[in-house]
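Just one protein chain is left out here, and the rest sit where they should.
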Amino acid sequence: MSASSELDDAAPAQSPRRSSRWLQRFVLVTLGPILAALVVSGIVLLLFGVDPLEYYGYVVRRGLLSSLGLQQTATRMAPLLFLAAGLIVAFRAGLWNLGVDGQFLLGAVAAAALAPSLVDILPGWAMLVAGFCVAALVGALWSVVPALLRAYQGVNEIITTLMMTFLGVSLANVLVKLVFLDPTTTVPQTRTLPVPDRMPRLFDTTISSGMIWGILAVLAVHLMMTRTAFGLRLRTVGANPHAAAHAGLNVPLLTVAVFAISAGFAGLAGASEVLGVTGNIQADWNPAYGLMVIPLVFLARFHGVGSIILIFLYSTLLIGAESAARRVGVPQDFTLVLVSSLLILLALAEWLDARRSWTES
Amino acid sequence: MTLPAQTASDMSEAVGLHTVTKRFPGVLAVDGVSLTVRTGEVHVLLGENGAGKSTIVGMLAGLQEPDDGHISVAGTGSRLDSPSASLDAGIATVFQHVMLVPTLTVFENLVLGAPWWRRPHRAQIERRIAELSRDFGLKVQLDAMTGDLSLGEQQQIEIARALLRDARVLILDEATSMLTPSGADELGAQMRRLAERGLAVIFITHKLGEAYRFGDRISVLQQGRMVGDIAPDALARMDEDAAIEEMVRLMFGGSDTSASLYRDRPAPTAAPLLSVERLGTEGGAEMMALKDLSFDLRPGEILGIAGIDGNGQKQLAEALSGQRSATAGRVMFDGADVTRLSVGQRRKLGLRYLTDDRLSEGTIGIFPIAENTVLKDIGAAPFWSGGIERPARIGAHAREVIRHYSVRAPSEFTPIGHLSGGNIQKVLLARELTGEARAVIFNKPTYGLDTRNIAASRRRIREIADKGLAVLLISTELDELIELADRIAVMASGRIRGTVVNDAGAGDLRLRLGRLMVDEGKMADTTGDAA
Partner (left out) sequence: MEALLTAAFLSSLLTGAIVAGIPLLLAGLGEQMSEKAGVLNIGIEGMMLAGAYLGFLTAWTSSSIWLGFLGGIAGGILVAALMALLCVVLRLNQIVIGIALTLGVEGMTALLHHFQFSRTYPRLPAPDRVDLPFLTDIPVLGPSLFGRHPLVYLALISVLVLAFLYRRTNLGLTLRAAGEKPAALDVAGGHVIAIRSAAVLFTGGMAGLGGAYMANIGAGLFIPYMTGGAGFIGIVLAMLARGRPLWVLAGALIFGAALSLTTALQVAGSNIPTDVIQMLPFAAVMLVLVIWGRRARLPAALGVGYERGAR
């Protein structure tokens, strides 16, 4: 059940003379499914009596072409990017970390609990750094049990990370409601980090600088996985653990490392949301970004730049759809239909592509 | 058994191939082959790897359908488009790789494939198995867990299953490759009895002696085409040597490639490079434990490890390479105790291991050749600098490997999984010899290769030893060991049963080795490590 095996054949090692073939493939396995998914989802809209062109047009105008919308889109990208960075590491190493939502929430809670109490002690930047570090640490800690079980007992990580996510969501709620509750307000929430102490915004906009850090994180992870010895070790473990052990790699240790890195990034994602945008956590807050980023990372075939582009498009869709829910009367849930059809059509396109190359050769 | 009694003169067709052609991407696997298998005959199919035998078996078993031509069963055209269609037509297959579910009991495997709602009739099956055991000497324990049985025992279950279904054609695909010589003889006797009862048996083998002794008729395939046929009356007139000579002529077009490379040379006398002292490892349900293993290996020497597959050879190789931890004894390399060192540390010292599992352990099929050539040196100079990959260096190294070892590949970017077994083997050998190699463990280095690559691989192993490297050669092919090794140790049940000096001149060497292989432990101490 290796996550990376079927995608590494798309590794960027093609010779230039095949570029026209490459273009064909790109249309077949990337552009085609996206267009087809828009069409299929458009048909769904039609069935509900909504003009798809009007809807898509509105989403694009609102999420991409308006200044406010674009700023919201960019801000929304930050946590998704950090999550994507963590998922790229895990998936390329063949591990299904489906527990990012729990890691995300606990990282966020850690940052939300720590940062306001450090405001008066540390300079602003040091407080933020401390918040991010603790969030990463807490996120990583939340993956330790699944990591050890997988590395040394061979327990399937899908089941354990899912369990830990359910557990983590509840634990985060308990922490928010009982331990880190802000006594000064009646709303059940953590203490609020004052706006001036949050992460700086970009220039004169409302865009959180978390987006920049998120993009850097994804690019760094991409380079690490494709260009370094450590990345090749992880990919080797992901593609074939037997071969990795034969080649002298310490598979259990690398497995634990992958979990720690992946969950650490999920924790960072939580911190970036709290320290950059919300400033606190309200009771029962769970945006469940993780389950949405997983398909996007798949769609990008674990490629860093591809993930960034897709997250940008998806954020646009989210911001546009939030507004469209009020204006056009289509609930946000529609984005799920779009992502779902995109995933299925992408998988189908890859199947067609594999069959085509089979019959050609 | 309810088979109709048939006389030997009844030569009606059991199954026939009529100008059958089968293509796979890039390969013409079977090219216009016609073949008639008659009831009451053991029909031997001979041919090298890739000659098309397995494809023919696949088509008869319903796994593949011919692109051209057709198959007839008992004289009428039949479409075998699924294994169940093939079974319904009375064709049962015992595949080269056991096709039983290891986690089911023998009884459950015997009834597998029946409609799901039905309850298995235990008493009826017990009765018929008892009959089969009596008539054919089959050994079947109904309540054993299939995965606990040896490969030979599992094969008996597959034959029993075929007979339970009243098969009229029985295909045995390389059925003797995993058996001891006496086990193979027993299977041969069973085949003869089945044929006498009127079954048609298709027997696929690499071993020409068995083909002569067990077969009535011999057909030879070469590169997907039928190149020759020895009819029963012709075969009956030949003695074994003449028949084998004829088979070799048909298989290889007259060229004699089986000439031994063996030559006399002085036994190496240098101090041992690799010493194994009373080595032991932990065993498990599907893993044989090693017990009390000791031997020395000198530079320039080839020490052969003989034995039937699955008697601890792989565990030995893994324990030496560092992949498997030792629970007793120690491994000395160049005077230092390396028992606790990791795979990577032993590799750096010059102790190398070329695995027998080229596809799932040795390589990563979807990675390009280039990355596979450096898979055991990740992070090391000159291919990495400060942990950063240097693709140009890796590429140049891979091109050098491809050129020097004549790997047939489009480029260093080709995924290694696209190469043939022989070419993958060349890449793996290159990888093990990169840097300061001092001792190489070969585990079944020629398994699954065709004749040309087998000869080339053996020549390379000899060259490596001649250069002064120590070679541990694990093989199940006695010919290979006799051709290459200076001494041959025999493993059985996780122990070394004895070691003999390879005096190829002496005719009884093969016999002595064979006895050690099947021995249950009586001779172990008397022969010992005297050599």
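In order of appearance the chains are A and B, and numbering begins at 1 in each one.
By definition in this document, a residue touches a chain if its C-beta (ideal position, glycine included) is under 8 Å from a C-beta of that chain, and two chains touch if they have at least 3 such contacts.
Small disclaimer: the values here were computed from a predicted structure and weren't measured.
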Quiz prompt | Residue of A:L23, A:L68, A:V129 or A:V174 in touch with the missing chain, whole complex considered | solution = A:V174
Quiz item: Which of A:L128, A:M164 or A:V274 touches the chain that is not shown?
Solution: A:M164
Practice problem: Pick out which of B:L104, B:I125, B:M238 or B:L478 touches the chain that's been left out of the picture. | Solution: B:L104
Quiz prompt | Those residues of chain B which, in the complete complex, touch the missing chain | solution = 58, 61, 63-64, 82-84, 87-88, 93, 95, 99-104, 108-109, 111-120, 161
Self-check item: Contact set of chain A toward the excluded chain (per top definition)
Solution: 1, 3, 6, 44, 48-49, 96, 145, 149, 153-156, 158-160, 162-164, 166-167, 170-171, 173-174, 177-178, 291-292, 294-295, 298, 330-331, 333-341, 343-344, 347-348, 350-351
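Assume only the chains that are shown with their structure count from here on.
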Practice problem: Provide the C-alpha centroid distance between chain A and chain B, rounded to the nearest whole angstrom. | Solution: 47
Quiz item: Tell me, which parts of chain A touch chain B in their complex?
Solution: 5, 8-9, 11, 13-15, 227-230, 232-233, 235-236, 239-240, 242-243, 245-250, 358-359, 361
Quiz item: In the complex formed with chain A, which residues of chain B make contact?
Solution: 25-26, 322-323, 342-344, 347, 353, 355, 357, 360-368, 371, 375-376, 378-379, 384, 387-389, 411, 413, 415
